[in-house]
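Shown here: the complex without one of its protein chains, the others still in place.
Just so it is clear, A, B, C, D and E label the chains in written order, and each chain counts residues from 1 on its own.
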Amino acid sequence: MREQPMRPSPISATVDFETDGIQHGFLRLPYSRDDSAWGSVMIPITVVKNGRGPTALLTGGNHGDEYEGPIALFELARSLDPAEVQGRVIIVPAMNYPAFLAGTRTSPIDKGNLNRSFPGRPDGTVTEKIADYFQRVLLPLADVVLDFHSGGRSLDFLPFCAAHILADKAQEESAFDFVKAFAAPYSMRMLEIDSVGMFDTAAEEMGKIFITTEIGGGGSATAGSVAIARRGAMNVLRNAGIVEGEPEILPTVWLDMPDARCFAFAEDVGLVEFMADLGEPVESGAVVARIHPTGRTGAKPLEIRAGMDGILIARHHPGLIKPGDCCAVLAVRIEEQ
Amino acid sequence: MREQPMRPSPISATVDFETDGIQHGFLRLPYSRDDSAWGSVMIPITVVKNGRGPTALLTGGNHGDEYEGPIALFELARSLDPAEVQGRVIIVPAMNYPAFLAGTRTSPIDKGNLNRSFPGRPDGTVTEKIADYFQRVLLPLADVVLDFHSGGRSLDFLPFCAAHILADKAQEESAFDFVKAFAAPYSMRMLEIDSVGMFDTAAEEMGKIFITTEIGGGGSATAGSVAIARRGAMNVLRNAGIVEGEPEILPTVWLDMPDARCFAFAEDVGLVEFMADLGEPVESGAVVARIHPTGRTGAKPLEIRAGMDGILIARHHPGLIKPGDCCAVLAVRIEEQ
Amino acid sequence: MREQPMRPSPISATVDFETDGIQHGFLRLPYSRDDSAWGSVMIPITVVKNGRGPTALLTGGNHGDEYEGPIALFELARSLDPAEVQGRVIIVPAMNYPAFLAGTRTSPIDKGNLNRSFPGRPDGTVTEKIADYFQRVLLPLADVVLDFHSGGRSLDFLPFCAAHILADKAQEESAFDFVKAFAAPYSMRMLEIDSVGMFDTAAEEMGKIFITTEIGGGGSATAGSVAIARRGAMNVLRNAGIVEGEPEILPTVWLDMPDARCFAFAEDVGLVEFMADLGEPVESGAVVARIHPTGRTGAKPLEIRAGMDGILIARHHPGLIKPGDCCAVLAVRIEEQ
Amino acid sequence: MREQPMRPSPISATVDFETDGIQHGFLRLPYSRDDSAWGSVMIPITVVKNGRGPTALLTGGNHGDEYEGPIALFELARSLDPAEVQGRVIIVPAMNYPAFLAGTRTSPIDKGNLNRSFPGRPDGTVTEKIADYFQRVLLPLADVVLDFHSGGRSLDFLPFCAAHILADKAQEESAFDFVKAFAAPYSMRMLEIDSVGMFDTAAEEMGKIFITTEIGGGGSATAGSVAIARRGAMNVLRNAGIVEGEPEILPTVWLDMPDARCFAFAEDVGLVEFMADLGEPVESGAVVARIHPTGRTGAKPLEIRAGMDGILIARHHPGLIKPGDCCAVLAVRIEEQ
Amino acid sequence: MREQPMRPSPISATVDFETDGIQHGFLRLPYSRDDSAWGSVMIPITVVKNGRGPTALLTGGNHGDEYEGPIALFELARSLDPAEVQGRVIIVPAMNYPAFLAGTRTSPIDKGNLNRSFPGRPDGTVTEKIADYFQRVLLPLADVVLDFHSGGRSLDFLPFCAAHILADKAQEESAFDFVKAFAAPYSMRMLEIDSVGMFDTAAEEMGKIFITTEIGGGGSATAGSVAIARRGAMNVLRNAGIVEGEPEILPTVWLDMPDARCFAFAEDVGLVEFMADLGEPVESGAVVARIHPTGRTGAKPLEIRAGMDGILIARHHPGLIKPGDCCAVLAVRIEEQ
Partner (left out) sequence: MREQPMRPSPISATVDFETDGIQHGFLRLPYSRDDSAWGSVMIPITVVKNGRGPTALLTGGNHGDEYEGPIALFELARSLDPAEVQGRVIIVPAMNYPAFLAGTRTSPIDKGNLNRSFPGRPDGTVTEKIADYFQRVLLPLADVVLDFHSGGRSLDFLPFCAAHILADKAQEESAFDFVKAFAAPYSMRMLEIDSVGMFDTAAEEMGKIFITTEIGGGGSATAGSVAIARRGAMNVLRNAGIVEGEPEILPTVWLDMPDARCFAFAEDVGLVEFMADLGEPVESGAVVARIHPTGRTGAKPLEIRAGMDGILIARHHPGLIKPGDCCAVLAVRIEEQ
């Protein structure tokens, strides 16, 4: 059984990654469908390059309903002057572009969760083709990768920047150096339990410096949350030496999610009432949320209790909750890294 | 042409409004449909009665994606002790119950916006039948009505309690007395421009004291926003003399929305970025929000400017915006009423 | 305020109701829509006429998911020989034809329940236009009307023929004479509580003899249930003197539904388990059905109890049940009429 | 029973109809819905005015899938110079704007066919509100109205301009004078059988000169069909004296649709094969089209025959056809008017 | 090319299979989606264990619209006392839980037919993940497996218990011993022609005793059909020695489906009329069912004839039928096994 060479990506870029200056273009992904026999998905991309230097890959819209990244990156793509750059910045403000246009976490075309689709396939679904292009074309070009996430429509987060605990401690240390430079109000050490299919893993396995964020959520963004993202992106470029100057450092609270007791899941359907808000401390065994049955009045609400001491860093956003939904996430405060 | 007497409501209550004690039951609305030939909509209702005294009608879920009201009222319905009541409390935590179950502003059955469906019709759509029942059965029983609203999935509000400027100044004064008793962080004087079809109007035209709220939004509720609703509901019952004791009064900021310049609408589709957050001051002519085109990078965002000096009291919640969407609402601070 | 004359029906028939012989044609109802700008709904109709004599109007598919009527009437329309007729037989096997084609109770076009749409409107929805045509064109032609019903997809019935208790006792007596002639295994005296909008009421108010049936259900038909419908239709024609010969009489059990205690409704969602089957006796207070919660194992089922002594004549068909669904219907056995 | 004065239209224009110069703006129609509580429909409108003179109202997109009108009118709105105008031109390129955006005949919001919704209602559906605004605001401003139609996705037409046979012969003569000025390849005399609810009727009953078109169809437009529309619009403005100069006249073929034999409808579902193309002569009794059953090979196609001698002026466009669909339309050639 | 070890199942159980007593819990399957970024499917499971002894795995809801199994098993899970058990009983009343909640044969998430998805994949669709968990975790724990099926919404069956003809005659004999113990009114010898992907095959290939049922159908269950399932489940536990006592044996009719002539398929769309009911004998060549065309009256029905002598054991349930639908199934009576 001969192993076949992988066919090339069907995606073609209208920008040249080796040309100096600023280029706004598209990643064109052919997509034949009922309403467009010879149609394509056109993913916007910007390349800003000036001479030699490291390459930063800045991405948003990995999930289509998370907005701090796309807002900061559409703005950065428009305003970054090649003259202030030494090296290269590749900006894709909306990676899973069909999901972004639909305002949904996953792609409306194939229900693909891009962040569970790596390394992707050139002959797979639209989402898998996007993953494959990042895996085989864009990631190899990068030295440092900043992938913006937020809670999306169904979760809401305290704003933090994060990197993973890695086997390669030098790589890990570099990543946390960038987390510190990002200067979000909170900074997180993450030990990913199931990292299969993630963009993070794809980048880290290539030895790239990879950092990510969770900033707000609920399918919205505020002036305040966007300011965190915008400052963070510039700080990363400064820390990489691509843009001149020192990162603008603000105080941060370091957090850790030690084990599965961080997570509290709902086992019932109903109207969810939180007993604490994001950032507030919760004691082990305390009621974090109650689920009111909606079928009749007078019924007792069901209680969801904290599995450990911690502060509430994420919660279910919509007013109604279903069995199996993640209701609340706790983390513990740690000393600076 | 003989005018026909209106046929009775098809809705029947499983509770008796004249019985002392607490009753949890349903408003049963027959609804024949493909998956249930002899089906019904079962709207939960609680009646708490003790002897003689005024009647308060407390309602939530007039729009199905607004959660502070339903959470406070499901809890109140479960916990209110008839012994602490003098008079009667009628609680309907989710008026447009099909919309509430679907988590949507309007009814999934007929797309009906209940708050534009009054006075309703006994032979109309499901939503019109619900409006008719409130119009002809529940409102006549009430002395004071508290109808909870929030921003829903598409808007987010500063938390306020409000009443309308009315022709009958005694009625208006009573209403604002209840607004003050509610004790929300903000209190609003509203001059309704188009009040056709509203529950508010239906109640006010019967001479009832009617107050309403906007508390948060985004299709969610927080521990903080629910606390406002819960305290407000008890304060209203106390102010009405139904529950003993004085309202628990907290400081409030009085606001006014003088004219149509309060509202800023989007004329383009795109990714919306706010330049100010809720509660922040905005000057006339300043950019309140920008709309980034999503089709390509490098395009200039469109600016939405404030039509007057004021503070930002409401905003579009989702990250994407469409032409015609209300983007921002301003109000001016006024002296206490 | 001048009362306008009602505009004529937009429906045109391709058959002539005054011509002798057999004609198969259509009621053509213009219906402009996205996929057919100048489209129509084509409702099949058969007219069998021979000389002078009474007119029978035989109808099925008033609800689109009830099959004994359509099967018996498509067959009768094909096989009835004008030579064996004295008078006229008008057959519409599928009144709400769009619903019939979709296999649903109501119309997929407008969600219209035809049997709640009378007297209809010539400028209304498609369903209201059909009702109007029966009201103003077909019913006036008829002396006796037989309208076939069954339980549809969501209910299952013991097989019975029925007529209503009427103010005009002569009209009532004639109708029950036809019920006896129909010779179903069961025969029912119905006191309609809410008869607004029904085909039955429209016919009865014109002084027509009107009988109806409920034969089986579950969205299916059996060889046995179709045999009842087929024999009944011929018996009605014989009893009317349109077809020669005596009705083929079989024994029947007479039933009565005295009041609202006949009906048991579900108040919860779940998996429904019946404790008795159709035709079995149930005592007042006995558990007729249980609703098992589906969210987890180990939870206690909720019990639905009989409101009176009787036999089970109808039940909810699907395995899952929702709050407000009619779960079970009881009737009491009475002496022959 | 007092007749209430009709409430004002909820639509507000962002343009002023009395100001000289060119204005591009919107008709803003408030439309509260699940994804935008305080949303609106924003219908583009252009007003070009210069001093005194007649007013022409030019409209496209009455049905949302007809494209010659919108293309010609978006272009005209952009390019018409107020200096070349004497009087006023009001341009609404896409009347049923939600339908136009969806590319469908009827509105995706309420399935409303705008051309069957006149005179509309200020408190009706979105489509009825649009009709009401034209009825009570825009039509009264106009002297001459040109409303562009084509076949849409389900029909295809020979290109013609048309007016109606009217009781007021002076009004009729003026209209046909404008039809001649339009100078389409074909010109049609129309005797509308069912004119209830049409924009045409609303305009004609106010005494306005009203002309309309059918130009191509199939949900598309060609360079050739757009040229007809563009020339026709300018010719109408010239003929009205709003733009200087003579209409550019080209030869036209005059047609008449004498009676219902013009129309051939399908009675079966299947694959439709035409035996003649648009513009070709067809003899009475000849097979115009055949419908091939699609369920199996070897089955005989069903034939649709011409009801009179004529030329084929319109046909069903999609490859599949359903019972009740208009399959073919014939007209007869007449001498010039 | 190195073969990779299969990754572990993403499903985690909240019950411990090795603990004595009764546990009600969940199989939690992480499922990230648009409305719940960190959501899960929560499949109810019960484990009843007491000391040493064989393990029975009892399953329902393999197809989501078959109800005798889920009703019997939710009830058994609630009522089985660990004290009456020797060994272990694992109960999963609704295997394809998303399909069960939707009341559909296949999963609404991925359209997966669980009984064609074995052995499944840990990184596949939701349905494939469920199959993989049964394949690699639950089946290895079992000695005897009873998987309940019925006809579902589109088929209706005579009630029977069945096992397969197997290559391993000892295994086959044990299975038929359990079929006999189940004591359904009918018992079936099945020779599966295409067994790829079935739960049955997965179990049998591991050497497990596997029996299954078809009891009724039509998307419903009766008191009578549930009684068969309930008694059968207890009889299986008794026959396995897990519950004390002898199976409660009732007479059964043994049936065989010798070859493909058992099946009659529809080749046309229409209204289906059966000429025989379940359990009735049919002769080879006789008309089993007729399909009435629904497009017009007067058309001849199409006949479906029996391919062999037999009794009707299954039929199409809905009133309408489509080309390719299985219309009728015959079996022949044989001597006891």
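Just so we're on the same page, a contact is a pair of C-beta atoms (placed from the backbone, for glycine too) under 8 Å apart; a residue touches a chain by one contact, two chains touch by 3 or more.
Remember, predicted model here, so these are calculated numbers, not experimental data.
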Partner chains on view for the chain not depicted: A, B, D, E
Residue of A:Met42, A:Ala102 or A:Val287 touching the missing chain in the full complex: A:Met42
Sole residue of D:Pro82, D:Gly103, D:Pro122 or D:Gly241 that reaches the chain not shown, by the stated touch rule: D:Gly103
Full-complex contact with the absent chain, from D:Pro10, D:Pro93, D:Gly232 or D:Gly324: D:Pro93
Which residue of D:Asp34, D:Asp65 or D:Asp200 touches the chain not shown here: D:Asp65
Selected residue (touches chain absent from view) among D:Arg136, D:His292 or D:Arg305: D:His292
Positions on chain B where the hidden chain makes contact: 267-269, 295-296, 323
Chain A residues that touch the omitted chain in the full complex: 1, 7, 10, 26, 28-42, 123
Touching residues on chain E - with respect to the absent chain: 1, 3, 63, 65, 104-106, 111, 113, 116, 151-155, 194, 196-197, 263, 265, 267, 318, 322-326
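One rule holds in what follows: only the chains that are shown with their structure count from here on.
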Chains in simultaneous contact with chain C and chain D: B, E
Given chain B and chain C, the chains that contact each of them: A, D
B-D compared against A-C, more contacting pairs: B-D
Chain of greatest Cα-centre distance to chain A: C
Interchain centroid distance [CA atoms averaged], chain A/chain C, Å: 58
Where chain B and chain E are represented by their mean Cα positions, the distance between them in whole Å: 49
Sites on chain C at which at least two other chains make contact: 1, 26, 42, 65, 267, 295-296, 318, 323
Graph class of chain-chain contacts, one of line, ring, star, complete, other: other
Which chain pairs touch, all of them: A-B, A-C, A-E, B-C, B-D, C-D, C-E, D-E
